[in-house]
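Down below is the structure, laid out as structure tokens.
Omission of a single protein chain aside, the complex is shown with its protein chains in their original locations.
The letters A and B name the chains in turn, as written, and every chain counts its residues from 1.
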Amino acid sequence: MPDTYQPRILAFFCNWCTYTAADLAGVSRMKYAPTTRVVRVMCSGRIDPQFILSAFAKGADGVLIGGCHPGDCHYLEGNVKCLRRFRILQRMLVDLGIEPERIRLEWISASEGGKLKEVINAMSADLVRLGPLNLPDALRSFDAEVLKEETEAEVQELVTIP
Amino acid sequence: MSTKPKVGFYWCASCGGCEESFVDVAEAILDLAQLVEFAIFPVAMDFKRQDVEALDDGEIFATMINGAIRTSEQEEMCHLLRRKSQVIIAYGSCAYSGGIPALANLVSKEALMKYVYEDAPTVVNPDHARPQTETLDQGRMATLPEIREMVRSLDQVIEVDYSIPGCAPNPKLVLAALQTLLSGERPPKGAVLAPNVALCANCPRIDTKPRELSVKAFKRPHLHEVDPDTCLLAQGFLCMGPATRSGCGEACIRGNMPCTGCYGPVDGILDQGAKILTSLASLVEAHDEAGIDHAMEAIVDPVGSFYRYGMAKSLLRRKIDLPTPVAR
Partner (left out) sequence: MVSDNSHNPAEEVRIGFFICHCGVNIASKIDVAEVAKFAETLPGVVVSRDYKYMCSDAGQDLIVEDIKNFRLNRIVVAACSPFLHEKTFRTATQRGGINPFLCHMVNIREHGSWVAEDRVTATEKAKAMAQGGVGRVRRHVALEKRREPVLQSVLVVGGGIAGIQAALTLANAGKHVYLVEREPTIGGHMAQFDKTFPTLDCAACILTPKMSEVGSHPNITLWAYSEVIHSEGYVGNYKVKVRRKARYINEDECTGCMECVEHCSFKTGVVDDEFNVGLVKRKPVYMSFPQAVPKIVVIDPLTCAKLSGGKCEESCIPACDRQALDFTQTERVEEIEVGAIIVATGFKTFDAKRKPYYGYGDFPNVYTSLEIERMVTSSGPTEGEVVCRDGRVPKSVGIVHCVGSRDHQTNRWCSRVCCMASLKLAYLLKEHTGAEIYNFYIDMRTPGKGYEEFYERLLEEGNHFIRGRVAEVTDFAMRPEEENHLIIQVEDTLSGYVRRVPVDMVVLAVGIEPQADASVVRRLFNISCSDEGFFLERHPKLAPVSTATEGVYLAGCCQGPRDIPDTVAQAGAAAAEALALLDPGFVEMEPMTAYVENELCSGCKTCQTMCPYGAISNDAERKIAVINPMLCKGCGTCVASCPSGAIHQNLFDDQELFDEIQEVLAHA
């Protein structure tokens, strides 16, 4: 592994546009940052906000959603439904301390392999600048201060006033 | 010595509403009192910690603990009660999922302490004094519990057998749960003792909800007149009913107020806030960013609205860029 920090982007790509664009980027041998882990969904409308929170909780440094351009959705308007969730989710994530650059929604059509490459590279650069999110470790450490069962007796001795 | 099963009722970071709900079991509580003996009930009866410590492990049949967990003392008491009880029930939203106190997970402990002891308008504290866990006074050491960095739900501190959510829980659910347990029946461990279906299933207004609802802009109930018969979402008010477990008796809806989500999600949902978000955003009519943002302008505080009772149990658990707790 190279020494430089490689962020991890969980990418939810819709089957018809962005997943196909990623295939096209591959067929065209476009090189881009090895940061994405693609999860294929049939439509960006399938993306439950729980998936995005779960991705962060499980170690993603960023989440990229790729859907068809407005008006081009294979399922008519699934992408708009995704957008409605995304707008409020991004606002909420900022309140939860996650920078807006860590979650990105892009319309990338099946023919836009070049755009896909640019988006991934740009987002990767943003995430390198922000540094790791590393929520799995943070979540583990959240309970570091809690009393553990095995030490309880010991603690009790110290705290209880006889 | 009595042979009646012992029952405990303890509180942590709590408002006392849960105790009220327990008393609201009403006449039935008298029957209940015939059947059980209280081992600890700080609000109603005078038990001391030593009384509980004196019991054998597992001697208490069931203890209901309400309130969220934030201090070392609460943790100690929970551990103690866990050891002494056969069954632990997380009672009420705070114990179940953090409740209102868990919204404190959006600010750092330091910011809270500074406000409460220094900056609040009613505070005069020129020396910037703060409570200490240990104070030597006339040769005697006085101690106070430690306040943790985060608020937790009960199951994040001790093992929990069952939960009865609600702010406060519906007394009918409480009674049913106790009767079930006393009859010797044990639901599967971890069960939430409330129906596993969302509020809309029982909502008296469900028939007024249109088949394809689309909302131009959400409204805040204190700024508009609320029709007492129509689906609140159809009126544009933020109602969390679709994403909230039922069992409450639809008290808020019948009181002409939208559901705020206190019963938490149904089984299998990892994050109630995310589900509230998706169900509300799904109703928005607008197609473009400006229109969508406008529709959701009335959601002034998304975290506070979506995670009003569930912050501690959410996937992220708290604002993630606050100081991380230090291991003891």
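Just so we're on the same page, contacts are C-beta pairs under 8 Å (C-beta built on N, C-alpha and C of every residue); 3 or more make two chains touch, one makes a residue touch a chain.
All of these numbers come straight from a predicted model, not from anything done at the bench.
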item: Footprint left on chain A by the chain that the document does not show; value: 1-2, 6, 8, 10, 16-17, 20, 22-23, 25-27, 29-32, 34, 36-43, 45-51, 54-55, 58-60, 68, 71-72, 74-78, 81, 85, 109-112, 117
item: Missing-partner contacts on chain B, residue numbers; value: 196-201, 206, 209-214, 241-243, 246, 265-270, 275-276, 278-279, 282-283
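Keep this in mind: only the chains that are shown with their structure count from here on.
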item: Centre distance in Å when chain A and chain B are each reduced to the mean of their C-alpha atoms; value: 29
item: Chain B residues within the chain A interface of the complex; value: 72, 75-76, 79-80, 106, 143, 148-150, 152, 156-158, 269-271, 273-275, 277-278, 280-282, 284, 286-289, 292-293, 296, 299, 301-303, 306, 314-322, 324-328
item: Residues of chain A defined as touching chain B within the complex; value: 48-50, 52-54, 56-57, 70, 77, 80-81, 83-85, 87-89, 91-92, 95-98, 133, 135, 138-139, 141-147, 149, 152, 155-156, 159, 161
